[in-house]
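Entry: chain A
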Amino acid sequence: MTTPRRPLARTATRTTRRTTVRTTVRTTATLACVLLATSAALSSCTASRQEPGQAVAAVADAVELADSAVATTNLTVVLLDGGDLVAPVADTAISDQIGELSDASSALTTLVPPDDTSSALRVQGLAALAMAVDAVVSARAWVAHTAGGDLGPDGGVPTDPRDVVDALDEAADQLEAVLTEAGR
Partner candidate 1 sequence: MTRRIIDARLHLLSRQVLDVDGEPVTTVEDLELRGADGGDVVAGEPAHVAAILSGPVLVTRILGGRPPQSRWERIAWSAVSHLGTVVELDVEASTLDVDWPERWLREHVVRRIPGGQHDPEGES
Partner candidate 2 sequence: MKKLLGVALGILTAIGGFVDIGDLVTNAVVGARFGFSLVWVVAVGVIGICLFAEMSGRVAAVSGRATFEIIRERLGPRAGGANLVASFAINLLTLTAEIGGIALALHLASSVEPRLWMPVAALAVWLVLWRVKFSIMENVVGLMGLLLIGFAVALFLLGPDWSQVAREITQPAVPEGEHPAAYWYYAVALFGAAMTPYEVFFFSSGAVEEKWTAKSLGQNRLNVFTGFPLGGLLSVAIAGCAAVVLLPHGIEVSTLSQIVLPVAQAGGTLLLAVVIVGIVAATFGAALETALSSGYTLAQYLGWSWGKFRRPAQAARFHVTMMIALLLAVAILMTSVDPVAVTEFSVVFSAVALPLTYIPILVVANDPDYMGARVNGRVANTLGSVYLGIVLVAALAAIPLMIATGAGS
(Lines give C-alpha, C1' and ligand atoms only; values in the text may rest on other atoms or scores of the structure.)
Protein backbone atom coordinates (compact mmCIF):
# COMPACT_ATOMS: atom_id res chain seq x y z
CA MET A 1 0.00 0.00 0.00
CA THR A 2 2.82 2.39 0.72
CA THR A 3 4.45 2.10 -2.66
CA PRO A 4 1.89 3.96 -4.81
CA ARG A 5 1.71 6.83 -2.35
CA ARG A 6 5.18 8.26 -2.88
CA PRO A 7 5.07 8.66 -6.64
CA LEU A 8 1.65 10.24 -6.28
CA ALA A 9 2.94 12.76 -3.83
CA ARG A 10 5.98 13.41 -5.98
CA THR A 11 3.83 14.01 -9.04
CA ALA A 12 1.78 16.47 -7.06
CA THR A 13 4.85 18.44 -6.03
CA ARG A 14 6.15 18.51 -9.55
CA THR A 15 2.86 19.81 -10.91
CA THR A 16 2.81 22.56 -8.33
CA ARG A 17 6.33 23.58 -9.19
CA ARG A 18 5.58 23.63 -12.88
CA THR A 19 2.56 25.87 -12.33
CA THR A 20 4.68 28.24 -10.28
CA VAL A 21 7.32 28.34 -12.99
CA ARG A 22 4.68 29.00 -15.63
CA THR A 23 3.22 31.83 -13.56
CA THR A 24 6.65 33.36 -13.13
CA VAL A 25 7.29 33.15 -16.87
CA ARG A 26 3.96 34.76 -17.57
CA THR A 27 4.58 37.57 -15.07
CA THR A 28 8.02 38.23 -16.51
CA ALA A 29 6.62 38.29 -20.04
CA THR A 30 3.91 40.75 -19.02
CA LEU A 31 6.47 42.94 -17.27
CA ALA A 32 8.72 42.87 -20.30
CA CYS A 33 5.84 43.85 -22.57
CA VAL A 34 4.89 46.75 -20.30
CA LEU A 35 8.51 47.94 -20.14
CA LEU A 36 8.87 47.66 -23.88
CA ALA A 37 5.66 49.59 -24.51
CA THR A 38 6.66 52.28 -22.01
CA SER A 39 10.11 52.75 -23.43
CA ALA A 40 8.71 52.83 -26.97
CA ALA A 41 6.19 55.46 -25.91
CA LEU A 42 8.86 57.50 -24.14
CA SER A 43 11.41 57.28 -26.92
CA SER A 44 9.03 59.10 -29.26
CA CYS A 45 8.85 61.98 -26.77
CA THR A 46 12.51 62.67 -26.14
CA ALA A 47 14.10 64.99 -28.65
CA SER A 48 17.69 64.67 -27.55
CA ARG A 49 20.30 62.20 -28.91
CA GLN A 50 18.93 61.29 -32.29
CA GLU A 51 19.92 60.42 -35.81
CA PRO A 52 20.62 63.48 -37.99
CA GLY A 53 17.38 62.99 -39.93
CA GLN A 54 15.35 62.77 -36.77
CA ALA A 55 16.94 65.92 -35.37
CA VAL A 56 16.00 67.84 -38.53
CA ALA A 57 12.46 66.51 -38.20
CA ALA A 58 12.36 67.56 -34.53
CA VAL A 59 13.44 71.11 -35.45
CA ALA A 60 10.84 71.19 -38.20
CA ASP A 61 8.10 69.97 -35.83
CA ALA A 62 8.91 72.71 -33.31
CA VAL A 63 9.02 75.36 -36.03
CA GLU A 64 5.70 74.14 -37.42
CA LEU A 65 4.19 74.50 -33.96
CA ALA A 66 5.49 78.06 -33.75
CA ASP A 67 4.18 78.76 -37.26
CA SER A 68 0.73 77.56 -36.23
CA ALA A 69 0.87 79.80 -33.14
CA VAL A 70 1.80 82.84 -35.24
CA ALA A 71 -0.97 82.07 -37.75
CA THR A 72 -3.51 81.76 -34.93
CA THR A 73 -2.40 85.07 -33.46
CA ASN A 74 -2.60 86.70 -36.88
CA LEU A 75 -6.16 85.45 -37.37
CA THR A 76 -7.09 86.63 -33.86
CA VAL A 77 -5.71 90.14 -34.45
CA VAL A 78 -7.53 90.45 -37.77
CA LEU A 79 -10.81 89.28 -36.22
CA LEU A 80 -10.52 91.61 -33.22
CA ASP A 81 -9.66 94.54 -35.48
CA GLY A 82 -12.72 93.76 -37.62
CA GLY A 83 -14.98 93.72 -34.57
CA ASP A 84 -15.75 90.01 -34.91
CA LEU A 85 -14.10 89.06 -31.62
CA VAL A 86 -14.28 90.34 -28.06
CA ALA A 87 -11.12 91.25 -26.17
CA PRO A 88 -11.28 88.50 -23.47
CA VAL A 89 -11.46 85.75 -26.10
CA ALA A 90 -8.67 87.35 -28.13
CA ASP A 91 -6.52 87.65 -25.02
CA THR A 92 -7.11 83.99 -24.11
CA ALA A 93 -6.40 82.85 -27.66
CA ILE A 94 -3.08 84.70 -27.79
CA SER A 95 -1.99 83.70 -24.30
CA ASP A 96 -2.67 80.06 -25.29
CA GLN A 97 -0.36 80.59 -28.26
CA ILE A 98 2.36 81.95 -25.99
CA GLY A 99 2.14 78.60 -24.20
CA GLU A 100 2.56 76.83 -27.56
CA LEU A 101 5.60 78.98 -28.35
CA SER A 102 7.20 78.05 -25.06
CA ASP A 103 6.62 74.36 -25.92
CA ALA A 104 8.33 74.94 -29.27
CA SER A 105 11.15 76.78 -27.52
CA SER A 106 11.79 74.00 -25.02
CA ALA A 107 11.79 71.46 -27.86
CA LEU A 108 14.40 73.47 -29.75
CA THR A 109 16.60 74.36 -26.78
CA THR A 110 16.81 70.86 -25.31
CA LEU A 111 17.70 69.29 -28.65
CA VAL A 112 21.25 67.97 -29.02
CA PRO A 113 21.99 68.17 -32.78
CA PRO A 114 24.20 65.27 -33.89
CA ASP A 115 25.62 66.97 -37.02
CA ASP A 116 26.31 70.37 -38.61
CA THR A 117 23.19 70.43 -40.81
CA SER A 118 20.75 69.98 -37.96
CA SER A 119 22.77 72.28 -35.72
CA ALA A 120 22.68 75.10 -38.28
CA LEU A 121 18.97 74.51 -38.76
CA ARG A 122 18.42 74.71 -35.04
CA VAL A 123 20.23 78.07 -34.85
CA GLN A 124 18.01 79.36 -37.66
CA GLY A 125 14.94 77.97 -35.93
CA LEU A 126 15.80 79.66 -32.64
CA ALA A 127 16.28 83.01 -34.39
CA ALA A 128 12.94 82.72 -36.17
CA LEU A 129 11.28 81.62 -32.95
CA ALA A 130 12.62 84.69 -31.13
CA MET A 131 10.98 86.88 -33.77
CA ALA A 132 7.76 84.93 -33.40
CA VAL A 133 7.77 85.39 -29.62
CA ASP A 134 8.33 89.15 -30.00
CA ALA A 135 5.54 89.47 -32.55
CA VAL A 136 3.02 87.41 -30.54
CA VAL A 137 3.81 89.15 -27.26
CA SER A 138 3.38 92.58 -28.82
CA ALA A 139 0.13 91.38 -30.43
CA ARG A 140 -1.13 90.55 -26.95
CA ALA A 141 -0.06 93.96 -25.71
CA TRP A 142 -2.00 95.50 -28.59
CA VAL A 143 -5.08 93.52 -27.52
CA ALA A 144 -4.69 94.94 -24.00
CA HIS A 145 -4.31 98.39 -25.56
CA THR A 146 -7.54 98.10 -27.55
CA ALA A 147 -9.33 96.82 -24.46
CA GLY A 148 -8.61 100.19 -22.87
CA GLY A 149 -5.49 99.33 -20.93
CA ASP A 150 -3.12 102.13 -19.97
CA LEU A 151 -0.61 101.09 -22.63
CA GLY A 152 0.83 103.08 -25.47
CA PRO A 153 3.79 103.72 -27.77
CA ASP A 154 5.88 104.90 -24.80
CA GLY A 155 5.87 101.33 -23.48
CA GLY A 156 6.74 99.95 -26.90
CA VAL A 157 3.17 98.81 -27.53
CA PRO A 158 2.01 99.08 -31.14
CA THR A 159 -1.18 101.06 -31.60
CA ASP A 160 -1.77 100.26 -35.25
CA PRO A 161 -3.03 96.75 -36.00
CA ARG A 162 -1.23 96.90 -39.36
CA ASP A 163 2.12 97.07 -37.52
CA VAL A 164 1.11 94.04 -35.46
CA VAL A 165 0.11 92.04 -38.52
CA ASP A 166 3.28 93.07 -40.36
CA ALA A 167 5.45 91.83 -37.52
CA LEU A 168 3.53 88.56 -37.42
CA ASP A 169 3.84 88.13 -41.19
CA GLU A 170 7.57 88.72 -41.02
CA ALA A 171 7.97 86.14 -38.24
CA ALA A 172 5.87 83.67 -40.25
CA ASP A 173 8.12 84.23 -43.30
CA GLN A 174 11.21 83.47 -41.22
CA LEU A 175 9.64 80.33 -39.76
CA GLU A 176 8.55 79.14 -43.19
CA ALA A 177 12.07 79.74 -44.53
CA VAL A 178 13.36 77.32 -41.89
CA LEU A 179 10.68 74.82 -42.87
CA THR A 180 11.68 75.05 -46.55
CA GLU A 181 15.26 74.46 -45.50
CA ALA A 182 14.16 71.39 -43.58
CA GLY A 183 12.41 70.13 -46.68
CA ARG A 184 8.78 70.48 -45.55
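Here, contacts are C-beta pairs under 8 Å (C-beta built on N, C-alpha and C of every residue); 3 or more make two chains touch, one makes a residue touch a chain; residues count from 1.
Regarding selection, all candidates are chains of the complex that A comes from, given by their letters.
Small disclaimer: the values here were computed from a predicted structure and weren't measured.
Engineer: Looking at this complex, which candidate touches chain A: 1 or 2?
Structural biologist: Looking at which candidate touches chain A, I get 2.
Engineer: Can you name the residues of chain A that touch candidate 2 in the complex?
Structural biologist: Counting only chain A, the residues touching candidate 2 are 37, 40-41, 44-45, 61, 64-65, 67-68, 71-72, 74-76, 79, 83-86, 88-89, 91-93, 96-97, 99-100, 184.
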